[in-house]
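For this view, one protein chain was removed and the others were kept in their places.
Now for subunit A:
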Amino acid sequence: LPEDLYKDPGTAYIREVEIGKGAKAFKVGGTNVLPFHLFEGEMRHPPRIAMEVLDVKPEDWPESLTKYFAEVLGDPAAWAKKCVEVYGAEAVCVYLLGTDPNYLNLDAKHAREVVEKVASAVEVPLIIWGAGHAEKDVEVLREVAEVVGDRGAVIGPVEEANHRTLGATAMGYGLPVVASSPIDVNLAKQLNILLENVGVSLDKILMDPSIGALGYGLEYTYSVMERIRLAALYAQDDKLQVPFVCNVGREVWKTKEAGLPSDETLGDQEIRGILMEAITSVALALAGGDLFIMRHPKAIELTKTIISGLMQQS
């Protein structure tokens, strides 16, 4: 088959962003082709998965998920340790849900303690994810950055509203950031530009396109990510040549279908939930996702299996 019939590699590369420091660090990005198009270019790094740990005991997780963490929920350090030692997590994302002013409104000191404990319990790279409240996150992540400054961690979400302060904090410690924008090509690009303007290098940015779960807006995120990736690789849009991070677990496990009990009609609850989480991640990996935050150990395993299948050396 003549190659010009089907080969059409990108004309640029997605930047490589280093996650963590030291022996367990890894990179994401570094590709010049659409996802898994290995016949025409390279993906220097496979998509990676971080396991999510909450700072407080989750209230609304279904049992099909909590049973894997039963004895460690409410103890973030032990929880993180279990993710790494039992489930082989390559990275841990600490979601500081408890600091949300609309929820428990726990203070920055609480966040600091949680992160300190997790940081000393595991060696894998950390992602510290604030509550998603622009003002509160500034306060909280500033405090946290002090703790993780030396060992390195990704911090976020940075939004347009707090990009100056959080950008400065991240730069102060040389930390990469999660740049969150609501599923829109231009908004994603604009936030990257804004961050660059305050001095954050594109090599330190992971784009979070705000994902929708399977059945809950997945297709919108899928297409926005595809468009961003096409612009980055084929239209020399250098502000978009940045890897994606997709926060999958929390979107999937709050859906109705993941929580419905087992029955004749929809089958086994756990299998259904596992597939919903794995399919969301896999679909978004096909659209360009580089780093995934997930919850269920078996969904993660399944996602890893297919990624390694797609990347197998021939």
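Everything below uses one rule, namely that a contact is a pair of C-beta atoms (placed from the backbone, for glycine too) under 8 Å apart; a residue touches a chain by one contact, two chains touch by 3 or more; residues count from 1.
The criterion applied here is as follows: contacts and distances are computed from a predicted model.
K.L.:
Leaving aside the chains on screen, match the unshown one to its UniProt name from "1,2-phenylacetyl-CoA epoxidase subunit PaaD", "Cbb3-type cytochrome c oxidase subunit", "Acetyl-CoA decarbonylase/synthase complex subunit gamma" or "Rhamnose ABC transporter substrate-binding protein".
P.N.:
Listed in its UniProt record, the absent chain's protein name reads "Acetyl-CoA decarbonylase/synthase complex subunit gamma".
K.L.:
Check each of A:K27, A:R164, A:K239 or A:R272 against the chain that is not shown and name the one that touches it.
P.N.:
Touches the omitted chain: A:R272.
K.L.:
Can you name the residues of subunit A that touch the chain not displayed here?
P.N.:
1, 5-6, 8, 34, 36-39, 102, 182, 214-220, 222-223, 226-227, 230, 254, 256-257, 259, 262, 264-269, 271-272, 274-276, 278-279, 282-283, 286, 302-303, 305-306, 309-312, 314
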